[in-house]
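Here the complex is missing a single protein chain, while all its other protein chains stay put.
Letters A and B mark the chains in the order given here, with residues in each chain numbered from 1 onward.
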Amino acid sequence: MWSALTLTIVGLIALPILTIAVKLYNGPGESWKHLVDTVLSDYISNSLLLIIGTTILTLLFGVSSAWVVSRYDFRFRKQLEWLLILPLAIPSYIIAYAYAGMFDYGGTIEKVTFGVFPKFDVMNITGLIWVLSISLYPYVYVAARTFFLNQSGRLFEASKVLGVGELKALKKLIIPLARPAIIGGLVLVLMEVLNDYGAAKYYGVSTFTTGIFRAWFSLEEPETAIYLSALLVAVIFILLGLERWQRNKIGYAINSKTQVPLIRLIPGRKNKIIIYLIVGIPVFFGFLIPLIQLIYWALLTYETVLNDGFLSTAIQSFLIAVLAAIFTVIFALALIYFTKWNRLRLLDYITKIGTLGYAIPGAVIAIGVLIPTLGFDKWLISYVSEHFQTKIGFFINGTILVLVYAYTVRFMAVAHNPIEAVCLKVNKSMSESSKILGQSALKTFFKIELPLIKTGVFGGLVLVFVDVMKELPLTLILKPYQVQTLAVKAYEYASDEQIMEAALPSLLIIATGVLPVILLNKLINR
Amino acid sequence: MKKIIYSLVIITLLFSCKKEKQESKEIIEVTKKEEVVTVYTHRHYPADKQLFAQFEKETGIKVNVVNAKADELIQKMTTEGEHSPADVLITVDAGRLVRAKNKNLLQSVNSEILNTTIPSHLRDIDNQWFSLTKRARVVVYAKDRVKPESLSSYDELTASEWNKKILIRSSSNIYNQSLLASIIANEGEEKATVWAKGMVANMARTPKGNDRDQVKAVVAGEGDIAVVNTYYIGKLVNSKNPEEVKAGEGVGVFFPNQEATGTHINVSGAGVAKYAPNKENAVKFIEFLISEASQKVFAEANYEYPVNTKVAPSALLQSWGTFKEDTLSLQQLGKNNKKAVIIFDIVGWK
Partner (left out) sequence: MLTVKNVSKSFDKGKSYALNNISFTLEKGKSYSLVGESGSGKTTLIRLLCGLETPDEGVISLQEQIVTSDTIFITPEKRKIGLVFQDYALFPHLSVYENVVYGISTTSSKKNRVTEVLNLVGLNGFEKRYPHELSGGQQQRVALARALAPAPEVLILDEPFSNLDTSLKAQLRNEIFEIIKETNTTVIFVTHDTNDALAVSDEILVLHNGVLVQKESTEMIYRKPKNKYIASLFGKVYTFDDVTKSEFGINDPMEFCVRQEHLQLNSKTHYLTGAKILQRKFMGTYYAIRLQVGKQKIVVAHPTDIKENNCKLGFDKSVVFSFNKE
């Protein structure tokens, strides 16, 4: 029975991605050659520049701030610890708008400095790298900090005993050992970077993703768009492969039993300034600046934006995100445990496919979901009309179900990775001894494994929730008409060039994201 | 006991899925009973919502709205096929309507009201779609630096006089695609390529931002003139942000091509979906939107030019003067859209 269930679930998750893969088989559209001749090199070089730039900046911000808050004790450390995660709650396209508005002609900076610091052009690739890095570095920060807090205490003790100084230990020991964790976070950053559409489009930088939309909608060649996304997915595959390869190369784990808390140092006066700079810069530029800009805009526009519909939009967004988070986590758990129970090699590979959704642009996922679900709906309609002589409408399409399904596919990796990471930490002998004590796999899961991995499960819930709150392209295509989300609302305003009006829904997205992010931080600390 | 709890958990999980399905079913059943019209629209303006509510009030027909980009809506309708719940498709660009027509997503409508109210160049030859409102793609200039007399046509913008002075947004934008498509239709592909190349050479900066940003850049002196949509100037002038108002008021509006084919216009338009479950309601709905009362709402609230000739534009729009519009069949825009994109790629218009 488990095998059947596993296959169903894995199949459901992999279906949209396989659909796209099958479409790929039909070949690209006729403009493919034209694209290769004219703009493809631009897409590639811009995307590469973005990858390199954001890699450097997110590592710089993420690792340095993670180290400082793990190693030193200073005033407001506790507050800064969670403030550092908060940029994650702001969609990067919103940060992009805020920055543009800030540095614009007559923008906030110009006004505040009375024109001394005039217009500064952020709307180019450098600005885009900055905006994406400052909004995405928390992925690296969270991964690095978790490692530093859990693992580095004992390592430091060992190296101190050997008479090795702080800096050398950091360079030779901590950073190399933290590398798998840090790179895990970096891969998430790069996937988001390659997936970004809103910010790149607004800043006029043509990337793979803007190219995908252009090929699809302006050239009317979905085949070409899917081809471009396949190229993009190939890039991501290479990145993932590199990560796996380096993880295998460093095939060691640190015995979790010997965890020793890292003792925090009290910094000297000179170091204090550096420390506040290291944690202050990301918080200031990634969270406070955009927030202040948004609040200013919201104050200018709240009268028109705030109405009855707004509250119900907010509630709907929240409920959808909660529902999607729960479904995604359940499916992620199912993927991890069903494959474990079944011991089928093949399932491992299909599971890998299942977690690819994060690498594929939301709009493409939407199509991958639309094609099979519509097929099912059409079959159902004809089946019902044949056997029951009644006409029914779409069963799945245009309902929350299809939206939640698409979110599940898209964000599977977001839930899967933290849960899997925690699962790996749980000693195999735990579940084995439960089995030997006569308990079934299911009871073992509920009584032993689930309580042990609950941090990972909760982390997955929060991350998916925040991501769904921000999600745009997929929601636009698949949402039922009765439903409105904050992200869609913000987008509607922004696409009508009413960026100021978009501020209020954006602020609410941030607000709903902040609380779970703080909870997540509490969890890491424990 | 424990076993019972587990089975309860599983049952509730299953049940919650089921319940959801039931809800969706209910929605379908409910919508079947009452009179409805399902509108797939790219437009998401308060004015539209106000009109939809008005329509519901007057006719008792419920308006279901699916809001998304036109391209995505067309894609959705294509995949949904004959089971599509869409009755009406509304886009902010004629090109997209033509595309929908070519993809066999619309159907002909024979309505006396529509045919007489809307000028022929603003509707499809087969009456598959109808314009609702118009926007003109004009040249705005810095009032302090540019004399309007020095402006004449789109073509003239490629003259060396404007070298490094023109601001215009990215070629991904449909308005630019339509503009180039109209030039292809009027003057041929070769001339269009030369024009696009000349525009790229004269750009003050790499295209970025939206139409509003182009206007702001003109006022800030990054360039002297910009090609933008009248609608956004209206938006700027009426903005909540004093800086934007300043930007809107700092530029003058010039209608190009008056001596030749006329100023290029973009239209918002609507068509009845091929598989519309509620065709009659759909026609009623479109007729309602071009009625004088509705057109007044569009004109006043949304800084757009009405298609109903009996309705005057808003005061602001009137203050820019009247103009001759390009009467090129909008059909041509859709037809040449792809060519336009390819030309943009070739000449390196980002």
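Operating definition for what follows: a contact is a pair of C-beta atoms (placed from the backbone, for glycine too) under 8 Å apart; a residue touches a chain by one contact, two chains touch by 3 or more.
These numbers come from a predicted model, not from an experiment.
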I'd like to know which visible chains would be in contact with the absent chain if the whole complex were considered. A
Among A:A234, A:L265 or A:M430, contact with the omitted chain is made only by A:M430
Considering the whole complex, which of A:R179, A:K340 or A:K447 touches the chain not shown? A:K447
Could you pull out which residues of chain A are in touch with the chain that's been left out? 257, 427, 429-430, 432-440, 447-448, 451-452
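Following the convention adopted for this analysis, only the chains that are shown with their structure count from here on.
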Rounded to a whole Å, what is the gap between the Cα centroids of chain A and chain B? 32
Chain A to chain B touching residues, read off their complex: 31, 34-35, 38-39, 100, 104-107, 111, 119, 123-124, 201-204, 206, 210, 213-214, 216-220, 222, 297, 300-301, 304, 330, 363, 367, 370-371, 374, 377-378, 381, 392-401, 442-443, 446, 476-477, 480-482, 488, 492, 495-498, 500
What residues on chain B touch chain A, complex-wise? 2, 6, 13, 17, 20-21, 23-25, 27-28, 31-32, 38, 44-46, 64-69, 71-72, 75-76, 79-81, 83, 85, 99, 170, 172, 174, 177, 206-213, 216-217, 219-220, 222, 232, 235, 239-241, 243, 246-247, 337-338, 341-342, 345-346, 348, 350
